[in-house]
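The structure follows.
Here the complex is missing one protein chain, while the rest keep their positions.
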Amino acid sequence: MSASVTSATAAGAAVFPEKSYLDDGTTVRSWLLTHDHKRIAILYLVSVLIALFLGGIFAMVIRLELLTPGPTIIEALTYNRMFTLHGLVMIFMFMIPAIPGVFGNFFLPIMLGAKDVAFPKWNLTSWYVYLAGSSLMLWGLITGGADTGWTFYAPYSTTTSTNIAPVLIGVFVIGFSSILTGLNFIVTIHTLRAPGVTWFKMPLFVWAIYATSIIQVLATPVIGLTALLVAAEHTFGFGFFDPARGGDPILFQHLFWFYSHPAVYIMVLPAMGVISEAICAYARKNIFGYKMIAMSSLGIAFVGFFAWGHHLFTSGQSAFDAGAFGAISMLVGVFTAIKVFNWVGTLYKGSIAFTAPFAYICGFLFFLVFGGMTGVALATVSLDVHWQDTYFVVAHFHFIMVGAVIMAFLTALHYWFPKMFGRKYPENWALLAAGLIVLGFNATFIPQFLLGNAGMPRRYYEYPERFTALNVASTAGASLLAFGFVIIAIYLAIALRYGEVAGRNPWGSRGYEWDVPSPPPTENFDKVPVFTRGPHEYSDIPEELAKVGHGS
Amino acid sequence: MNELLRRMLFLPEQASTFAQDVDHLHYFVIIVTMVSSAAVGLVALGFFWKYRRRSEDQTTPFVAPTAIFEVLAVSVPLAFFLAWFAIGFRDFVKLSSPPPDAMDVYVMGKQWMWKFAYPDGPSSVGVLHVPANRPVRLLITSRDVIHSVFIPAFRVKMDAQPGRYTETWFTATKPGRYQILCTEYCGAQHSKMWGEVVVMAPEAFDEWIKEQQRGLVARADVLADESQVSIQGSLAQWGKQVAVAQGCLRCHNVSGTESATGPSWVDLYQQPTRLADGREIIADEAYLTESMMEPNVKIVAGYQPLMPNYQGKISGPEAAALVEYIKSLRSDRTQQATGGEE
Partner (left out) sequence: MEASATARKMTPQGWLEPPPLPHHYDTPENHQAALRFGMWLFLGTEVLLFAGIFTGYFTFRSYFPEAFDQASRHLSLFLGTLNTFLLLTSSLTVALAHYNAEHGKNRNAFWLLMASVLMGGGFLCIKAIEYHEKFVEGALPGKFFRFAEITHPGGPVFYVVYFFATGLHALHVVVGMSLLIWVAVRCWRKEFSAAYYSPVENAGLYWHLVDLVWIFLYPLLYLV
């Protein structure tokens, strides 16, 4: 069931384009000082993959330590640093920048018919700011690193003897990178759409990126400020959050979660955008409810700003606050439900090819519903009293962050691999890896839901013996998951060089980005493109499938 | 049925009146979650099978949602979510409303142990005794960083915040021993900050507490499993050093004779104290802390408002140590708290 209709020359074989963005300048300098959004996307790709790898190593150390109830391979302080490292690296260096920084950067202009983003130099700057912040954060973590957890709650964070100031300043700097990217994308979408690309002709990935960028721009300054306040208090003993000096630790929690809750939508909205693109391509079918999906992205962004208090249900806040935040959190769940119904509806009467990306899409759907509904369960206030700060919460957010977002990242990587690099990956190996990942993921995190039910708290270096079996099961699953990632890394690296030439549109997708060659030239288009069809439109006569677009 | 589901979901035993309600809602929510996600996954796979691509030239029809579909897609999930919210919120309000006749227990978390104190009874480290079938209200605070009292068997959890008191309550239903776990990351020994609730039959509890009140503070507890509890350092000794360094002893006496400037600390802890404005209060941990941080809010009758404000000058742990030192100053002890508390 190969899904490879390759666009053909008259002779019938796919051909690698003569000049693409990849060989437009081959020096290191031409890459490090590029203004081309596609090269910047590749720079981001390399960095976020390194971050993913690092974060994964920290995760494996954590899981190995948790094989036994007592000390196993490291001591308590190291363990506490390990989960802090894992959280900070994964969230700030991978989850937040990955899909926007790689696929947003690469495809947003092309999908709008533009030749670049609004401010290409600021785009490159955002990558350097990301590197600077990441380096500072990592340096701080390595040299006497933080042991506060990525949530650095005060007053522990303001009184800990570990050196958290460079880590927090690193977080502040990385935040700037996020703001610059979001700002760039918003302006691009508003001002650089080609003629014919009206708001409701934009691909759904663009809508998702738009909603994400709004959150990035509005919410990130607050975490930046909070990180600075904690760093200042830790260094100078100021007393904003320390009650011994008149401060208020609950104020910290409000400021922190005001960003960090919308942040999860920064992570998940681009993933949803990817799925909207890929599911149409692999089902060769129009998207079921275009406006519903587009508007629900904005809905998630907007309502998501008002739900942060559900992280404070057990902090002693009033029942009124708990009620208000709980009810609002329920609303966000509805927007996600809308999307899921629409995606499944897209499969109805489609023409579906079972490829590795489609396997990831199926995984995404299951994990998003399960993870999302456990989120709704957590927002059910009385239940959260039992689950707060236990492994149930850990399982919930990993279901979304790994089960949904990383599946979507892998979908994007495989779906767009031919477009970005001009070559195909080996489908059989990809299917094998997808199976390992879905299986390994379930085996890792379902036991963690049960651990949470049983009452095992988070961030526990040692645990009561009765939790041993579930922990061992989770570690076994994690090993399987890690193995799956290793396989992907290997075959993708090989495919970069030796993969079969893909041709312009191996999937037969109707996305606008498939109209340009694979890989695209630096300028994307030689003349301003005119898009005559809507995004995600597939119901044409067969001949149209072969010559999609405007004269390639 | 309840028991079967409880075991399948790895939930702990239901040892409080609250636990059953929580678990019933839990089953409802989790079953709908599992059914929905399985349904979505299966429908996706089913659609894949039914609509798998049969040829490269295959086309697909344009399908758009009907208005009814859009309405249902919104209203069905919303109905479920709001129903869960309503039930959960109702239960949460119950959890936030301790009955007026509840027995109070002061809970103090500090790195890395739990201390419990009855208002007119003994205090203990690591082990909390409560009667079954009577409501118990926990008044919780922290001496240093944020901790959280979590009793899984009761389905009860509340953060311990420094500088203020939070409260929660429960009615235990079965005598037994139930673990307390700290559920807010608080540093190196966070994962060993455990305690235990010993639930006794009501009559047995009444006898036990009478016996405790006759004896000295902080006796070793033969009923509890102390290996589950970890204790760090000698706070009272440190408190004495702080008292000297901060100049407290210039105005407060620790040898039993009254001084002119400030009240004596001997036997001060838990002593009924008359204030200048006529109110009578008990000199508990909260009052002692408040006296350091806002000294002029409650002035003891017969003294002038001369005490300086130590807010910002004494850290959280130092304040805790001072309180422990004050608590150790009892006239029926032969030594002046050089050994202090264990």
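We just call them A and B in the order they show up, numbering each chain from 1.
Everything that follows uses one rule, which is that contacts are C-beta pairs under 8 Å (C-beta built on N, C-alpha and C of every residue); 3 or more make two chains touch, one makes a residue touch a chain.
All values derive from a computational prediction rather than experimental measurement.
In the full complex, which of A:P221, A:P426 or A:P521 touches the chain missing from this view?
Touches the omitted chain: A:P221.
In the whole complex, not just what's shown, which of A:F238, A:F306 or A:Y348 touches the removed chain?
A:F238
Using the document's definition of touch, tell me which of A:L124, A:I179, A:M202 or A:A377 contacts the absent chain.
A:I179
Which one, A:V15, A:I50, A:L77 or A:L251, makes contact with the chain that was left out?
The single option touching the absent chain is A:L251.
Can you list where subunit A touches the absent chain?
Counting over the whole complex, subunit A touches the hidden chain at residues 109, 114-116, 118-121, 179, 183-184, 186-187, 190-192, 217-222, 224-226, 229, 232-233, 236-240, 245-248, 251, 254-255, 523, 528.
Given the full complex, what residues of subunit B touch the hidden partner chain?
Missing-chain contacts on subunit B: residues 293-294, 309, 311-313.
Throughout what follows, only the chains that are shown with their structure count from here on.
Nearest whole angstrom, what separates the Cα centre of subunit A from the Cα centre of subunit B?
36
What residues on subunit B touch subunit A, complex-wise?
Residues in contact with subunit A: 9-12, 21-22, 25-26, 29-30, 32-34, 36-38, 40-41, 43-45, 47-48, 51-54, 56-65, 69-70, 73-74, 77-78, 81-82, 84-85, 87-93, 95-96, 144-146, 148, 150, 152-153, 155-159, 161-164, 166-167, 179, 181-192, 194, 293, 311-312, 314-316, 319.
Which residues of subunit A touch subunit B in the complex?
On the subunit A side, the touching residues are 1, 3, 5, 76-77, 80, 147-149, 153, 155-156, 159-160, 239, 242-246, 248-250, 283-286, 288-289, 292, 313-316, 319, 322-323, 326-327, 330-331, 333-334, 337-338, 340-342, 344-345, 347-354, 358, 361-362, 365-367, 369-370, 373-374, 376-377, 379-386, 388-390, 450-451, 453-455, 457-464, 470, 508, 537-542, 545.
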